[in-house]
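Below is a structure I'd like to ask you about.
One chain of protein is taken out of this complex; the other chains stay put.
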Amino acid sequence: MSSPASSPTSSPDRLEAHDVHVQAGSFPAVRGVSAAFAPGEFTAVIGPNGAGKSTLLRALVGLTPVTRGEVRLAGRPLRDWSRAERSRALAFLAQSEGLPAAARVRDVVALGRGAGDWRFGLLPRSPWTAEDEAAVDAALDRTDTRRFEDRRVSELSGGEAQRAALARALAAQPRFLLLDEPTNHLDLAYALEVVRYLRCEVAGGLGVVAVLHDLNLAARADRLVLLHAGQVLASGRPADVLTPAHLHAAYGVRVRVVQDADRLLVIPED
Amino acid sequence: MKFPVLTLITLSAALSGAASATSYPLTLKDDLGRTVTVKAEPRRIVSMLPSTSETLCAIAACEKLVGVDTYSDYPQQVTKLPKMGGLYDPNIEAIIAQKPDLVLVSKYGKLEGPLTQAGITVVAVNPETYDEVFSKTLTLGRVVNREAQARALVTRMKSDIARVEILTRNVVRKPTAYLEIDPTPYSVGPNSFMGVLLTKAGARNIIPASMGDFPKVDPEFIVKANPQLILGVDAKTAGARPGWNSIGALKTGRVVTIPTELNTMLGRPGPRLPQALRGLAKIVHPELFK
């Protein structure tokens, strides 16, 4: 609650939540969350089921209306951004929405170039340019998916498909990438792989905000935001957030947190 | 009450020269292929087919009717009888409530099951071809103990038909004709009931027997056949159909809708067959009936 990131000052390039409330029907899913996310930083949003993680993420991308407070991008309220600007700046990787099975990988990635500048959001304005092509190539290269760009999505393994989805999100060359449980349903090896690719992008200046379930995976992030019942319980460096006290308060489970080499390990105690 | 009826039967039997009271129980094969036994002379009959209602009334069995289907509208007497529903929506309860001892049904309905179960004698009679009009009339006569009257009716019908045929058979110029029974379009083959009447009325049907009795016709076939007479379509509709303005009948204005009453008779293989034929012949050859 008291960490510096929870009382952000408006600053260029940052994605900020200012006292954000989101109402999901009659249920207050997010209740006054303030947080800031910087480019070149990997933030993991953690918390138990129903804590409001996915809702917060959607509010940050502008997919869910904020009932009180506001989201700002680069100091400007998100609602003032045009659809075009917003869809270019913020890329979103949804949790359960798979890729169309029969489509070719490259075609899927190309869709990531987005519809922001389309007329009415429906009619592509400009023809496909060399710049678009280059962005798609780059996204494929950076996720090592170019090798199978001609394969159909249905022919990919789970890890390959998730990398293709990542490439799709990167094709827009966004400033921020927001991912809702990107490692869900993935084997440990693939999950680590996804985090590794994300790390690379972060090193290149991308701001990454990921909802993660696995605390040990989340421990690899630069910063953590721990949500509980729609509010921020703690945020800051992993070592400051992943404490037995915080985790017991959030999950109701007693844990041991041990330092192993340069990583934290969260071990539940039965 | 019974006495005059019996007298009438005796009288007509004497006239037709045959003592022909039906002896019951009568066993016959009906149009559903079932073997049915009529135990005694039916006195309370429900007719579920308009042609059957007409025939019964034409053979002096009208007073036996206690109910008819919705579409029975001839002769006048049957219109006053309780209505028992139509082919697809018969009112079975109403039928049973009339306590009939015989129900005459169409073979296309589904009445025989429930009614038989209810202990009611059911006979399916469907005259469909020209010849069947006569044979089924005789069958009905036998079933309701009006055999002599049925025979007399058939004789009368045949002589009425002959009177029309004498006029039409030797006409020199018989027009080619297309008779539309349904704008989808369907027509009639020469062996169908209406087809036979069309030919007897002195027209040359453009539909060959090989196309069947009620063929769906390809419009281009009709244009190619170029009939001199078109029946069953109004001139405006015919003119609006693509390519039809090139047909002879449209050029000479011989596109004729069939009057409702005649149309009913044409679709009802029953005792008014000679009238139907005469009506049709008047349309095909108006010059013969001046």
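Read from first to last, the chains carry the letters A and B; within each, the first residue is number 1.
Definition applied: a contact is a pair of C-beta atoms (placed from the backbone, for glycine too) under 8 Å apart; a residue touches a chain by one contact, two chains touch by 3 or more.
Heads up, the rule we're going with is that contacts and distances are computed from a predicted model.
In the listed set "ABC transmembrane type-1 domain-containing protein", "Alpha/beta hydrolase", "Iron ABC transporter permease" or "ATP phosphoribosyltransferase", the entry agreeing with the UniProt name of the missing subunit chain is "Iron ABC transporter permease". Partner chains of the missing chain, restricted to those shown and counted over the full complex, are A, B.
Here one chain is not drawn; of B:Ser23, B:Gln76, B:Gln117 or B:Ser246, the residue touching it is B:Ser246.
Contact with the chain that does not appear here is found for just one residue of A:Gly75, A:Pro100, A:Gly205 or A:Pro268, A:Pro100. Contact with the undisplayed chain is limited, among A:Leu56, A:Leu78, A:Ala139 or A:Ala172, to A:Ala172. Where chain B meets the omitted chain, the residues involved are 71, 86-89, 182-186, 216, 218-221, 223-224, 236-237, 240-243, 246, 267.
In the full complex, chain A contacts the hidden chain through residues 58, 61, 63, 83-84, 86-87, 90-94, 96-100, 102-104, 106-108, 111-112, 114-118, 120-124, 146-150, 152, 168, 172.
In this text, only the chains that are shown with their structure count from here on.
Rounded to whole angstrom units, the spacing between the C-alpha centres of chain A and chain B is 80.
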